[in-house]
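First the structure, which I've put down as structure tokens, then a few questions once you've had a look.
All protein chains but one are shown in place.
Chain lettering (A, B and C) follows the sequence in which the chains are written, and residue indices restart at 1 in each chain.
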Amino acid sequence: MEDLAIKILGAVLTTIMAFTVGMFYGGFVRKLTARVQNRRGPVVYQNFIDLLKLQSKTTNIAHGFMHHMAPIWMIIASLTTLMFLPILNGNLWFPNISFHGDLIFLLYMMVFGSLGMALGAGQTGNPNSAIGVTRGLSQMVGFEIPFVMSLIALMIQYKTTSIQDIMIAQNESGIWNMFSNPFAFLAALFAMFGMFRYSPFDIVGAPAELASGPVSEFGGKYLGTMMTANSIFSFFKLTLYVNLFMAGAGNINDVGIVATLIAIVILLIKTFALYMVPVFYGWVSPRYRTEQAIRYFWAWPSALGLIGIVWALI
Amino acid sequence: MNSFFLILLILLAGAAISFALGKISSIISGTVAFLSIASASVLFFTQLKNNTYIEFPLGEIQLQWGIDSFGYIFALIVLGLGSLASLYSISYMQNKERTGIFYFNFVLVITSMVGIIFSQDFISFFIFWEIMTWSSYLLIIFNKKDVKEIGVKYMIFSAIGAYSMLTAIVMIKGNYNTFLISDAIQAGAFNFTNNEYIPILLLIGFAVKAATMPLHVWAPKAYSNSPMSFTVIFSGAMSKMGVLGMALVLVRIFTFNANNEAILPNFSPIILQQTLAWLGAITAVIATLYALMQDDAKKLLAYSSIAQLGYITVGLAIGTKLSVMAALFLAIVHGIFKGALFMVAGAVERQAGTTDMTKVSGLIRKMPFTFFTALIAIIALAGIPPLGGFVGKWMLYESLITESNSYFLVILVFFSSTSAFLYCYRFLFGLFLGQEEEATKDVKEAPITMIIPMLILSVLLMVTGAYPGILFDPIAKGMETIGFNNVTWDMSVLGNIWGNSVNMIYVWLTIVIVFIAAFIFLTLKGLKGTRYVSTKDISTSGEIPLEHENLTFQINFFQPFRRAAAPMYKRSMDKIWNEIGSGLESLFNFTRKIYTGNGQTYAIFVIAFLVLMLLLKDTLFLN
Amino acid sequence: MVISPVHYIAVPLLAAFLIPLLSKFIHKELARIVPGIVFLYSIFISITLMLQIGDKGIISEVIAGWQAPWGINLVFSPFSGFLASLMSIIGFLIWLYSYNFKKIDKEQSQKYHILQMMMVTGAIGIVLTGDIFNLFVFMEITAITAYSLTSFYRERDGAEAGFKYLLIGSFASVLILLAIMILYTQLGTLNMAEIAQKSHLIPTSLKTTIIVLFLVGFGIEAEMFPLNGWAPDAYSQSPGPIGAAFAGIVVKAGVYALVRVIFTLFDIHGAYDFLIYGGLITMIIAETSALAQTNLKRMLAYSSIGQMGFVLMAFGIGTHQAIVGALFLMFNHAIIKSLLFMSGSYLTYNSLTKQISALSGLGKKLPLVSILFGIGAFAIVGLPPFSGFWSKLYVLSAAADKNMLLLIMTILAVSIVEIIYYFRVVSTLYYGKQNPEIEIQKPSINAMVSMIALGITILVVGVYPDVITNLLENAATALTDKATYIQSVLTQNLPIN
Partner (left out) sequence: MTITENNIKQPIGEYIQNWARKHSLFVLAYGTGCGAIEIPPTMTSRYDAERFGIRGAATPRQADVLLITGYLATKSLKRVIRVYEQMQDPKYVIAFGSCTINGGMYYDSYNTINALDRYIPVDVYINGCMPRPEAVISGFVELQKQIASGNAYNATKYKENLEWYRENQKKIIKNWRMPDYNW
């Protein structure tokens, strides 16, 4: 019973943390982007304000059941993936139910949200949404290839499909995977550009071309919920990368309160540092067309992924 | 009377009666077909015990029928799906012509598949196999579309397959002097070291039905052009007969080490195994690429079937416990979800008149139950958790990563599986989402007899997602029958040999809890201010679309992807086969010209032949 | 009255003589009815004799009191008896079928029925006779009736086909006669059993010459490539039921003669290989040519040639099982091809041209005929559960026993070609567009009866081949067991007068 209570509490805590961190990261990105463009930019908590405003819209439009469901699907995808991801290495509060899932499961679960949103966007009947969705899905096929390759490299390197085990193995050997298998890391990093959909891979939403792509018809509480889901999801993605390539955070032997807080801080530093890579890349990049983006992913990143697999085999 | 004969007799009688009643009323005819299949299923699952056999002679050939745990897996697919499909087709075939012939062949296909499952000897196996082939041929060309091309292609490839199988069978007879499958296995007929032709020929035979590259070219049109209620069986169950055979042969090619892990005996089967696995993976990729370019939902599903069968082939070829289990699990689940999807396509075809996605869209509000089925089946098809499709895919990937040494195969399979999301989305979007156009304004939901089987299948998909153990049980028993030992399984925990696992119950719990919470939140929040609008009420830069204006984005749907993957679309197996075909045809035209129609020429032939024979007589006859 | 094989020959000859008289003086219809009665009687004899040989073994009958080896004798062994029975039955069915055949008008029908009866009689004679010269005579009877039946319609094409047949057929006669002459000069006997006994006395080079002459001569009748130029024309220009008779009866006699020469008369192993290769080439050429045909009857003709090639090849394999298979093939070919010709000629009769494309959509207008054609097509390509499958299986497993993998593959590859062109016809029949202009003339009841009888036989044998395999086993044993044949012919003397 106590076990269950801790689990539920841990799940809630994880969710709150992921949400907060994800929203703040979004704010940071906006702020930083503004600074780079020589602007003052919004406040860092601007995303919370936006969310609050969206949720306090008094009328909301839905085009049907799938439209209504789309944000729910996204929330499901974000939270489920989050729950099955070990946030901190071996910590009492944050492992959630991660040991009941593995990498392949997460890989598939990650798609759940995109597909749900695509269905919702499809139901709106807005051609812009549908075009955005086709672009998004096509691009997904692009970046999944190097991503999967790097994951395979890791899995065969450590002979496990559990993220926890990969983290522990890195901690034990003391070498992060981004150094022990740099090729796989690079492949995954390129894939990450696609995942976060910053420039040059922002053809999906393509502001000013497709209205806002798949989310064209979503407003109010729907958009707000999507925003929440996206924030959580981006935290999940970052943590996943940190766990896989940067040894995660925390120490499995030390699970005290202080150690946990330190671990969280380390996690935040690592994730933020990682997050900045696609953001920085985006600042200096124009936009790729979809087929260019796909080819981009299938060229060097995939080659790197292959080398990564070979590297892992050796 | 013996249950084996009784089951077949009931089915045959059902076929004959529904044929006779076809002239009177298609509904009665269909009901008879359904009743016969359903009662045969009931008999099968209640009366027949596993591992019962009967033997009887036919001439000098000893025939043996029986049911073992392995056949039981496929009986589940055939009879389960058969009953549902026949129930479905009562309404589907309503008001169509020649329903008598349809139901006759429909029941005959199921009879022959049950017969294949019963067969424990090659002769009855082959006989039922061929009955299955020609009765399905008659159903494929039932719609009278492209009869020549589709029918001839199907028959040619079926014949190639069947005759390779027949060659292998007579070779087994020649080498081991037996027609019994168990005896042949005992004698090592499938063992590579003894004779490599027999297993290869058998595999070719089965690969045709399993639509493996390069023998798949018959499949897309055959699947999409037959009546949908038959395609449910065709793609869902009949292709599994190929899987049945392949599993039976492939597993025997391996030998087992002390821990009962499959290992390969020597070099040449590795080539075979890898070839087959790669063929399967390439099939999956190519078929997926073609599937996502289709504008017709039926064709899309047809290609998708080929792709899914490719995964199954990969799983069987890898041949470890986990991968074979994955393959068999996928086989069953594919039967369920592809059956459901073809039923959906059929329902749309019946209600909206076409499944061309450029013409139909926005049916979700009109056909909610159909959409629900399509949604569930597509989620399973895409392999997204938490449904049954995911379980199979997971096991397949895990086995590929953990147990095979061909990691590039994983990439290929994964590529296909990721690209599959595209066509999965296309199917749902094309038929059900998007704008509600005027053309489909009056579409109604399909009749209840079509809805019920579809809903049953969707529920099955959910159940197999949460408790895959329900299917693991028969599969594990079946695998033990064909040679694996100690096949372990768990009700809802999937595990690989590295000791990692996924617990489907936790997945379900998480998803359901989050779903309920999010659904309540999102629905109740601002309930008053939430309103549902028509699909014409969209932001179109202020322009107001009129009723007849088609706003649906359907043509060249995945154009960017196609551009990116252009090199992969350049060649197609179909073209190569067509070239071979036309080459042969011109050759045959040449041989035909030997018969000039001129009596003098014929006389010269005779004389020349006589002279030749007289010259060669000693070398010919005195050796 | 004692039933004896002589009745096979004597009764029809008598009837042929009487028919013109009877029809002139008693009733015109008798000309058409009498042959049927004769065939029925033949069937009756067959059944009786087949039952008899169960106890007695081979029945050898001597005509005109002369003992073998001097007299002309008829040998009713399980092998020849099987073929004779088959021929009588097919002959009867063809008679039944053509009793009211629309294209044979009243004036001609008398001639037609006599000729048809004589053709069957000749064929039965070939099968039954134990004397090589007598065989030649019967072959001439068959051939001459066949020539005239080929050009029965008195059209240009028919005459041309008849002439071609005559031309090539005369080669056959000459060669066979020459062979018999040489044989007689060498051995001084014409009795086949005795020839078989003494054949080692012939100098080998002469022996091979004789064999070559026989092979080419009978090869023409058995439609072996490249001696079969006459066949497609003859089949397609003759009346429909005669096509069936050619396939079911005449060619069978040719094959019988060929096989008899190789199996019984001489014992030379090279001949078996010759049969295999000859059969194989015949099969390949004929089936591929059939694929390119647009005319239904020509297509059936080529298919028939191909099937005969298959039969020869099966004989060439030479093992007991292969011979069973070959006999089974002959049986199947007789019933199936007859059915195909019968139903096919109704189909073409009801279409505007003989072209396959003209059959489009007839399946709906002539449902039963089309279904029968379909059954025939399914059966001939060897799809279970029709009878064609079993014969194919027998032959293939015999080939597999001898490890002839390449042969098996060739046979099956050719079968695929067969499937293509037969299914093309079936799909045109059922799934083509209907031509609304055609007025359908339903087949007469007797034709339907004979076709349905054939169809049912195909199905019954297909589902339960045991009904026929016993006969085939005995026949095959009789063919291979040369010693018994010689012994029983030369010792068993049962003069009838």
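The rule is simple: a residue touches a chain if its C-beta (ideal position, glycine included) is under 8 Å from a C-beta of that chain, and two chains touch if they have at least 3 such contacts.
Everything quoted here is computed from the prediction, not taken from an experiment.
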Displayed chains contacting the withheld chain: A, B
Touching residue (missing chain; options B:E196, B:E445, B:D490 or B:D537): B:D537
Among A:S180, A:S216 or A:S231, the residue in touch with the chain that has been omitted: A:S216
Residue touching the undisplayed chain, where the options are A:N60, A:T161, A:N230 or A:N243: A:N60
Interface with the unshown chain - residue positions in subunit A: 30, 34, 37-43, 46, 49-50, 52-54, 56-61, 207-208, 211-212, 215-220, 223
Residues of subunit B (touch criterion as defined above) contacting the omitted chain: 529, 531, 533-534, 536-537, 539, 541-544, 546
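Please note the rule applied: only the chains that are shown with their structure count from here on.
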Chain at maximum distance from subunit C, centres defined as averaged CA atoms: A
Chain nearest the global centroid, as defined over all protein CA atoms shown: B
Rounded Å distance between subunit B and subunit C, as computed from the means of their C-alpha atoms: 44
Averaged-CA centre spacing for the pair subunit C and subunit A, given as whole angstrom: 79
Centre distance in Å when subunit A and subunit B are each reduced to the mean of their C-alpha atoms: 36
Multi-chain contact sites of subunit A, meaning residues that touch two or more partners: none
Residues of subunit B defined as touching subunit C within the complex: 58-60, 123, 126-128, 130-131, 133-134, 137, 141, 144, 147-148, 151-152, 155-156, 159-160, 163-164, 166-167, 170-171, 173-175, 197, 585, 587-589, 591-592, 594-595, 597, 599, 601-603, 605-610, 613-614, 617-618, 620-623
Of all residues in subunit A, those that touch subunit B in their complex: 55, 57-66, 68-69, 71-72, 75-76, 79-80, 83-84, 97, 100-102, 104-105, 108-109, 111-112, 114-115, 118-119, 122-127, 130-131, 133-135, 137-138, 140-142, 144-145, 148-149, 152, 155-156, 159-162, 165, 211, 216-217, 220-222, 225, 289-292, 294-295, 298, 306, 309, 313
Residues of subunit B that touch subunit A when the two form their complex: 362, 364-365, 368, 375, 379, 382-385, 390, 393-394, 397-398, 401-402, 407-408, 410-411, 414-415, 418-419, 421-422, 424-425, 428-429, 433-436, 496, 498-503, 506-507, 510-511, 514-515, 518-519, 521-523, 525-526, 529-540, 551-553, 557-561, 563-565
